[in-house]
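Shown here: the complex without one of its protein chains, the others still in place.
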Amino acid sequence: MTGTLSSPTAQELTPDELLEAYRTMRTIRAFEERVHDEFAGGDIPGFVHLYAGEEASATGVCSHLDDRDAIASTHRGHGHCIAKGVEVKPMMAEIYGKLTGSCHGKGGSMHIADLSKGMLGANGIVGGGPPLICGRALASQKRGDGGVGVAFFGDGASNQGTTLESLNLATIWNLPAIFVAENNGYAEATSSSWSVATDDIADRAAAFGMPGVIVDGFDFFAVHEAAGEAVARARAGGGPTLIEVKFTRYYGHFEGDQQLYRADEVAHARENLDCLKRFRARVTADGQLDAAQLDRIDADVAALIEEAVAEAKAAPKPGADDLLTDVYVSY
Amino acid sequence: MTGTLSSPTAQELTPDELLEAYRTMRTIRAFEERVHDEFAGGDIPGFVHLYAGEEASATGVCSHLDDRDAIASTHRGHGHCIAKGVEVKPMMAEIYGKLTGSCHGKGGSMHIADLSKGMLGANGIVGGGPPLICGRALASQKRGDGGVGVAFFGDGASNQGTTLESLNLATIWNLPAIFVAENNGYAEATSSSWSVATDDIADRAAAFGMPGVIVDGFDFFAVHEAAGEAVARARAGGGPTLIEVKFTRYYGHFEGDQQLYRADEVAHARENLDCLKRFRARVTADGQLDAAQLDRIDADVAALIEEAVAEAKAAPKPGADDLLTDVYVSY
Amino acid sequence: MARTITYREAINEAIAQEMARDERVIVMGEDNVGGTGSPGEMDAWGGVLGVTKGLYGRFPDRVMDTPISESAFVGAAIGAATGGLRPVVELMFIDFMGVCFDQIFNQAAKFRYMFGGRAVTPVVIRTMWGAGLRAAAQHSQSLLPVFTHIPGLKVAAPSNPYDAKGLLIQAIRDDDPVIFAEHKMLYDTSGDVPEDSYALPFGEADVRREGDDVTIVAIGRMVGTALEAADELAGSGISAAVVDPRTTSPLDLDTILELVEDSGRLVVVDESNPRCSLASDIGAQVAQEAFGALRAPIQLVTGPHTPVPFADSLEDLFIPDASRVAAAVKTAVDWTK
Partner (left out) sequence: MARTITYREAINEAIAQEMARDERVIVMGEDNVGGTGSPGEMDAWGGVLGVTKGLYGRFPDRVMDTPISESAFVGAAIGAATGGLRPVVELMFIDFMGVCFDQIFNQAAKFRYMFGGRAVTPVVIRTMWGAGLRAAAQHSQSLLPVFTHIPGLKVAAPSNPYDAKGLLIQAIRDDDPVIFAEHKMLYDTSGDVPEDSYALPFGEADVRREGDDVTIVAIGRMVGTALEAADELAGSGISAAVVDPRTTSPLDLDTILELVEDSGRLVVVDESNPRCSLASDIGAQVAQEAFGALRAPIQLVTGPHTPVPFADSLEDLFIPDASRVAAAVKTAVDWTK
């Protein structure tokens, strides 16, 4: 059951839902672009992997989720955090390593989390998330609360044993789990067309007894529809789904990557495929929203990011008292 | 390209080859039945997993292999050893933990190996072999010697990430590797019909871009033909194959297993499906061999096993001088 | 109170009592039921050595078999722990850690710290360790030093049925990830175990025997070996204390230091391989913290720097025995500068 969905209209969204989706995508984009600039300015330490270009995936999927549901993310986790409702200001502060950060500065970009929001953490280990999400799905299944677990992972991670084992486990335990393979064409510099032995990652679904579907990851509506079906099936006890989302990342693998391995596909994508542009064009053409509403969101978001950066920069760093805490609940 | 082969006649074997195949299968059977008895008698220490019932797999596959080729085995490794040409007497001595054993008594049943024969070892880790075999296949590929690597693994091991990763790696490196999934219906007490999320393990081949085939594992000729194709393809640079071999193991998971989890399928298999019986019936019916030739082999083998046990029992154990040796080539 | 049961039974009882008390407790592992999907009986195994036998009958919805996918199911237990369950997951042999260690040491162990104190991961990883069963190099390791090394993990290694029950109950109630290491050679050993539920606090060593001349610290099965050695030594007029730390992380260093302050001599017995071992860990901490009291070289009694051999003749040489412990004690006692 592998197929490609074209941009659907089936699942109607209210204007408020559309505004919300747009706000999420715009927030991710603005957050990432600002982090890109700040990193270039030398203010942000460590490894930073940006999600710009991929916003429709996190947003399209998480728009179906609520407090019962959990997600596991990757090293490229900012977008998943924002889409699952993690606050932007503590996120920004975390990236700066500040005490006011989501993780009090102990985690950084690769480990932003907010368990109170069902956001199980960005993850520095490729393939680290899928097993954990099986567990969240299991907890919901045992409790019968209708919750689902969603594991986001990349094309590179689709070759990791931990991911593949999780697909099998999810099926045989009939877990309410959704596996979202975010295929941006590369794992670092390596092409997914080489590293994944099948044409599409979704082809692997059949090998683990679950439905697989491919969606255009620049199209919020396509992701939204595919995720909606998968979430509904999972909530109803119908088991897991593998969704492959295809798109391009706009920046390097991590900040500092010179990207010699690719051509100018990014310029093309930004110009012609961009999820925000397409969303805007569609909802305004349909008359569902007007441009001014979206512009207001853009302005709100810009202001929020500006504040977030200013506050992050001004915030205190953790100090000697914080070094030894938080290892155990008690020891 | 998943299909079921019925017992083939295509690939003709010479009488000598048939005798050799029969001798191998008989040797494995006799070895395992004797080990079963000796274990029951309390003379054999540790964990022992018997291959009886599965002889056609190791034999059918290894009959295509020569000195260039390597195999990796499992915890259920005696049959693979014998089929790849490891000597029976040192094997028996190894199982008794004697200095004359293949591994000087340091390995035991779970680690019998003979690298000089391209037998990379029984393996105590489920899923341990497939990555190693990718490496042997790679070495042959780099050298251009036409050698292949064969990884035997169980239905349980087909859910292990190490195995699944290896399938992908073998395809994208276009390795001369053959993956033989020996599906005997159980991983310990757990049914493969439950633990493997697809109907057949061979279904996974497509997820990793290689041909997959299912064969009746009680039928030496079926295994032989499927393996022949896979080996030929691999030697010719055509890449890896996944072969699923289906059968039943005749004894418990390990010696001592009470087997409450299964019914009387073994009696049925021994009576109606047994690889040695079927082989015998077919080659004598065809007039390719006569019963007396086969009986002589049975007698030879019985004598060999008798001697092997007697010599193993009489052999010295390793002693204090042996404890600290063989950790490094030099340290 | 005078009821005698085995170490195996004590573990089973601890799990059963906690499952009855707290419905968030679930059990999973390879053949922890045994027989899932198979034509015969369910609960056909109850774990490879029968430790979880019978739990499925009492709690059919909360005891689960798993495929052979340790990363996925150990990871699932960890994920479920962050989601409000209290999983008791079995890593059948500790030697299998290599196929799933990431979920244990980079995920479970680090969540709380990485996430700034905002994660709670109450998972228990039951696992079988130790040499002696003629199970050879890949089924006989200790590896406790590796787990003890990792911040964020707790490690319990009961040496007797009483401790096994009490430490496991504590492990299940504990809010941190716990490696619960069951020594395979102790399953059939017996001891007095109260029927009622009780939890033994982590980080409290048990002084199993008092003694003035030397302090022997021993882990797991080596506690019995050390006690045997102490008996022998008493015959030669040497009075040896034997301490069982019970948990290696947290480690009750204070109790050890107190004893060494008196005895002036330390012998650490640990069947693990020697390098970066528990023996060296405890030895070095004492050499730092109680140096002034030390009257003799610290004696480290461990397995050799080799894999565990298969042959019984070799395995018996691999594992420290009472005579090696006694010899080490004598070296310490006889030592003069």
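We just call them A, B and C in the order they show up, numbering each chain from 1.
Criterion: a contact is a pair of C-beta atoms (placed from the backbone, for glycine too) under 8 Å apart; a residue touches a chain by one contact, two chains touch by 3 or more.
This structure is a prediction, so every number in the text was calculated from the model and none was measured.
**Q** Pick out which of C:Leu300, C:Leu317 or C:Val333 touches the chain that's been left out of the picture.
**A** C:Leu300
**Q** In the whole complex, not just what's shown, which of C:Ala44, C:Ala240 or C:Ala279 touches the removed chain?
**A** Final answer for the missing-chain contact: C:Ala279.
**Q** Have a look at C:Ile15, C:Val99 or C:Leu233 and name the one touching the chain we're not showing.
**A** C:Val99
**Q** Looking at the whole complex, which of B:Glu32, B:Glu165, B:Asp203 or B:Asp257 touches the chain that is not displayed?
**A** Going through B:Glu32, B:Glu165, B:Asp203 or B:Asp257 one by one, B:Glu165 is the residue touching the chain not shown.
**Q** Looking at A:Glu87, A:Asp145 or A:Asp322, which makes contact with the chain not pictured?
**A** A:Asp322
**Q** What does the interface between chain C and the hidden chain look like in terms of residue numbers?
**A** 71, 95-106, 109-110, 113-114, 136-138, 145-146, 148-152, 249, 251, 272-273, 275-289, 291-292, 294, 296-300, 304-307, 309-310, 335, 337
**Q** Going by the touch rule given at the top, which residues of chain B touch the chain that is not shown?
**A** 70, 72, 101-107, 111, 113-116, 120-121, 123-125, 128, 130-136, 138-140, 142-143, 149, 161-162, 165-166, 168-169, 172-173, 325-331
**Q** Using the touch rule from the top, list residues of chain A that touch the missing partner.
**A** With respect to the unshown chain, the touching residues of chain A are 45-47, 97-98, 103, 105-108, 110-111, 123-127, 156-157, 159-162, 186-196, 258-263, 265, 317-320, 322-324, 327.
Please note the rule applied: only the chains that are shown with their structure count from here on.
**Q** Compute the distance, rounded to whole Å, between the mean C-alpha positions of chain A and chain C.
**A** Result: the chain centres lie 40 Å from each other.
**Q** Could you give the separation in Å between the centres of chain A and chain B, each centre being the mean of its C-alpha atoms?
**A** One centre to the other, that is 45 Å.
**Q** Compute the distance, rounded to whole Å, between the mean C-alpha positions of chain B and chain C.
**A** Comparing mean C-alpha positions, chain C is 36 Å from chain B.
**Q** Can you list the residues of chain C that touch 2 or more other chains?
**A** In chain C, the residues touching two or more other chains are 67, 69, 71-72.
**Q** Among the residues of chain B, pick out those that touch two or more other chains and give their numbers.
**A** Only 159-162, 194-196 qualify.
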